[in-house]
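Removed: one protein chain of the complex. Kept in place: all other protein chains.
== chain A ==
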Amino acid sequence: MHFAYPPRKSSNPPPYLRAAKLPGLRRSRLKVIAAAGFAFLVLIYLLTRPAGHGHYKSYVPTGNPPVVIVTAFDEMKYDKPYLDMIKDNRIQYAEKHGTGKCADLCLGYKTFFGKVGDYDLKGAPSSWTNVVAVRHALTEFPDCKFIWYLDQHAFIMNPELTIEEHVMKASKLEDLMIKDYPVVPPDSIIKTFSHLKGQDIDFVVTQDKDGMSANSYVIRNGDWARFFLETWFDPLYRSYNFQRAETHALEHIVQWHPTVLARLGLVPQRTLNTYSRGDKGVEYQEGDFTVIFNGCSSTKECDAEAQRYVERWRSEFKST
């Protein structure tokens, strides 16, 4: 028999057909959902287990102030007017890089003046104050980026130059760095590393004709700086009677401890450590950053040296 159309579907629903409450939630699907949920929970558990503890992150300084200039003054040995003149030089330089130039957020340089007698050196020569003063400055300015230590017998001569731009900027530093060169000239077998990049450098220092010079150096704030300064200030170094106290201790550390050498950038003396007399190192020329009155040991001598440069730096500072 043939019909034109297939028979109509019955309009009565078949009995015993269970109406699903939710179309997607059949018994079999529920199982799948439960299994998936369980797997998800396991995954969450695996991912969020206490994975030991987070890694140690050292404090990152915010850069306020960017640079702290540290000088330790020996007020017992040198007269006040002479020292005030030098303090004035530091303060003026810091002010130059303070409020004057920037528009909105002003992060001026700061100065930090240590004083001989402020610290208990346990019988070590007073020049060790230079080291501990830098450490103290780190405590006082935990957010600073760089610390620039400059000896008390020195003037900043060129107010145009800044530490971040002309010394510590990575690209600039890579140009300046003296690589694969004996750290203590002329014949130390320990040489500066040749693979270092600008951003690896935490400590910028110079050499003069006697060896390493601790008259003027820059340290980048951080854990390493604290390690380095505290090691440098070690009581066993202080009690050792190094001939040139902290300078020779520095030479010792640099030669014996590669973790220090790996952060050290040796730069030409002209960068931040020119001398007033050329017999011990590079002599000051017009336009250099600083001048250090090397070889003077009393107010009279040092003041005489200083007088040669006072007018020059004052006029330089005024003109800019």
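Rule of thumb we're sticking to: a residue touches a chain if its C-beta (ideal position, glycine included) is under 8 Å from a C-beta of that chain, and two chains touch if they have at least 3 such contacts; residues count from 1.
The rule we apply is simple: contacts and distances are computed from a predicted model.
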Please identify the absent chain by the protein name in its UniProt record; candidates are "Transcription elongation factor SPT5", "Dolichol-phosphate mannosyltransferase subunit 3", "GH24866" or "Galactosyl transferase GMA12/MNN10 family protein". "Galactosyl transferase GMA12/MNN10 family protein"
Sole touch to the unshown chain from A:Gly37, A:Pro142, A:Pro185 or A:Gly287: residue A:Pro142
Of the residues A:Tyr78, A:Tyr93, A:Tyr119 or A:Trp148, which one touches the chain left out of the display? A:Tyr119
Out of A:Asp84, A:Asp234 or A:Glu301, the sole contact with the unshown chain comes from A:Asp234
Determine and list the chain A residues touching the chain excluded from the picture. 46, 50-56, 119-120, 132-133, 135-136, 138-139, 142, 223-224, 226-227, 230-231, 234-237, 239-240, 252, 256-260
